[in-house]
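Structure record follows, encoded as structure tokens.
All protein chains but one are shown in place.
Our next item is chain A:
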Amino acid sequence: SLTTAMAASARLLFRGAGLKAYTANVNSGAQSSFGTTLLRLSPNCSSQTKTQIKHASHFTYHPDPVPTMYGPTTKMNLFQSVTSALDNTLASDPTAVIFGEDVAFGGVFRCTVGLRDKYGKDRVFNTPLCEQGIVGFGIGAAAAGATAIAEIQFADYIYPAFDQIVNEAAKYRYRSGNLFDCGNLTIRAPWGCVGHGSLYHSQSPEAFFAHCPGIKIVIPRGPVQCKGLLLSCIEDHNPCIFFEPKILYRAAVEQVPTEAYTIPLSQAEVLQEGSDVTLVAWGTQIHVLREVVSMAQEKLGVSCELIDLQTILPWDTETVCKSVAKTGRLLISHEAPVTGGFAAEISSTVQEECFLNLEAPITRVCGYDTPFPHIFEPFYIPDKWKCFEAVKRLISY
């Protein structure tokens, strides 16, 4: 009826504070100011929610010192350090190709920005949306002699490729008697918590792959390490999985060498020497533990030795055991769930090698045995308070 129509148009006019924008983009909510207007006009919406107010980052990023032995440096964040490594690789290795979902336009985390324009669409290209295909394709390209760099969009989505990684890539050399191998394959994936990632954008799956002889697993703590370790993985003659802490993509900024350089794999790094407790972690968690080292020193007078494992497989047992032989106490921390997490492997090996040196049981501060939750993230993650409390208990055992 006419009254209904008039009422409808009246409602339309009422909503029309951003009418021009509304008419142009009636169904494209992302671009419409209609949504903004509605929120502004609503009397019950406060400007900041309770969870937002308390929800700052759970760590402070501690940059590496400026490296001096690799030539000139420039300021880069983590995703830029990845781009730089890939740029160096494509420049020096004509067989190198980069592929995965959305890598052509630069990638959802901007790791491949500019590379397609610079090196060509046959070298930096999108694949269909299929992780088992991405990794399978990468294995074949690597076996045929190309340097294959595969991107999995989130580590949470790597599982369809699990068969190709575990049954094929890892075993290619062994099962063929070294006639064939896919050492030219590197798989990169964003990894770890990001504040709001929930079940499927926050996972740390390294433990699933640690049980697989034949592959290497590497996780950097910042841009300088990232570029050097990624280049080592690409150069390495074994298939490597390189997990990139996504929360650090923008947050981690360092002076990074512009030329290519490598940081050795399977060599853990002692970031800070100490005498009372050994702390072991990798990726983002290193920055959490850095703060715990300061807290332990200030509040407890405890001297901690901090080790960045860097390579999960094959891992540097010697550096960790040497440290625990000295301190007698070990704390291992990771975001991944505690049961069957990689801390369990470290703990088991250390108690075999250092049993008589131990002053206290080995402690693991890890995620709970739940899927990674959304709204509960601040309570789920192994934050500095949980780690600090664990150091206290280790000391007073």
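Simple rule for what comes next: contacts are C-beta pairs under 8 Å (C-beta built on N, C-alpha and C of every residue); 3 or more make two chains touch, one makes a residue touch a chain; residues count from 1.
In the analysis below, contacts and distances are computed from a predicted model.
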Protein name (UniProt record) of the chain left out of view, among "Cell cycle control protein", "2Fe-2S ferredoxin-type domain-containing protein", "THUMP domain-containing protein 3" or "2-oxoisovalerate dehydrogenase subunit alpha": "2-oxoisovalerate dehydrogenase subunit alpha"
Per the touch definition above, residue among A:107, A:192 or A:214 touching the missing chain: A:214
Per the touch definition above, residue among A:124, A:141 or A:365 touching the missing chain: A:141
Absent-chain contact - pick from A:39, A:56, A:130 or A:199: A:130
Contact residue for the chain not shown (choose from A:153, A:202, A:225 or A:238): A:238
Where the missing chain touches chain A, by residue: 5-6, 9, 12-13, 19, 23, 26, 95, 97, 122, 125, 127-128, 130, 132-133, 135-146, 148, 160, 163-164, 167-168, 171-181, 183, 213-214, 216, 237-238, 266, 314, 317-318
